[in-house]
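All protein chains of the complex are present and in place, except for one that has been dropped.
Showing chain A:
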């Protein structure tokens, strides 16, 4: 909990105690308090609020309450915070609720890169340095992310740029013109129209192609601790390069949705859309409340399907679950939810960081429960395995 609300400047709690300064000022003070509590209130929303209150009349507090709900909020999370702030601002008046999103328990940024000791010894030629670096990079590509030092992780984070995820595609109901395929009646008619109705060349068409949605579900429970940073960087890389669209492939830009699962479900897509990777990771850190908690994969997966997945987000999408399968909850619930996911999604990919290690057997209860409903079971502990994953997703 952070007591930011009390330090929110001139528009904070002082405004509440000063009713006489005019209604507009009080209302705007309320919007500022709301902003301090984490609801993104913009200038035009505040204006809409004032207009709505003016329409409904100032004397009725319930009306003011409802006007604010309609004009200042944009989602269920906002509504919850709105109720608390409203109560505190107009009724309690003894300070504002401290409901700003909790500060990150762990900050997922990397330590500063210490000066590289391998260089500057004076005896190596530049050529040798380059070769040494190249092989070092290659080694780093195959190293287990969890076993890396801070400096190595820092070096690795730069290498994520080498991953080039492309959105998987699907055929659509729409057509585009093509030099062979089916007859395109409408285009043929239009061409004939241009010649005053004389029969013209026949135009052809084929189904066009659109990107499929990619949904990433990242387990951030305690047992996945060492991989959380790398997986978030991977998610960021996915989001950025798929959003930008691959110019080379000539395909349209796609959509990547990211969630963290653990003890609860957190929607991270917004945070991942920040262009700068370290900023995106900090934003993710601020959003996710349950770093290194337990794993209730079945339950959170069920929640994901209820709230987002079944209604359309996972429908026909490529869903990637990053987890080691150490399930504390009921494995039969996990199996049930994986079956649901499998029915809704186009392809379900399970990425397990331990999969690539020697002697790994899929014996964890969670993995055993989920295994029948997985299309691809991949390793995910090093950059090289991430590259494999990118390939699998792009071809799904």
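Simple rule for what comes next: a residue touches a chain if its C-beta (ideal position, glycine included) is under 8 Å from a C-beta of that chain, and two chains touch if they have at least 3 such contacts; residues count from 1.
One rule holds for everything that comes next: contacts and distances are computed from a predicted model.
You can't see one chain of this complex, but its UniProt record names it "MoxR family ATPase", from the set "Phenylacetate-coenzyme A ligase", "MoxR family ATPase", "Dihydroorotate dehydrogenase B (NAD(+)), electron transfer subunit" or "Pyridoxal-phosphate dependent enzyme". Residue in contact with the omitted chain (choice from A:26, A:67, A:85 or A:242): A:67. Which of A:340, A:354 or A:381 touches the hidden chain is settled by the complete complex: it is A:340.
Only one of A:24, A:136 or A:306 touches the absent chain when the whole complex is considered: A:306. Of the candidate positions A:34, A:52 or A:349, contact with the unshown chain belongs to A:52. Hidden from this view is one chain, which touches chain A at 40, 42, 44-45, 48, 51-52, 55-56, 62-63, 66-67, 69-71, 73-76, 79, 172-174, 186, 189-190, 192-193, 196-197, 210, 255, 257, 267, 269-270, 305-308, 310-313, 315, 336, 340.
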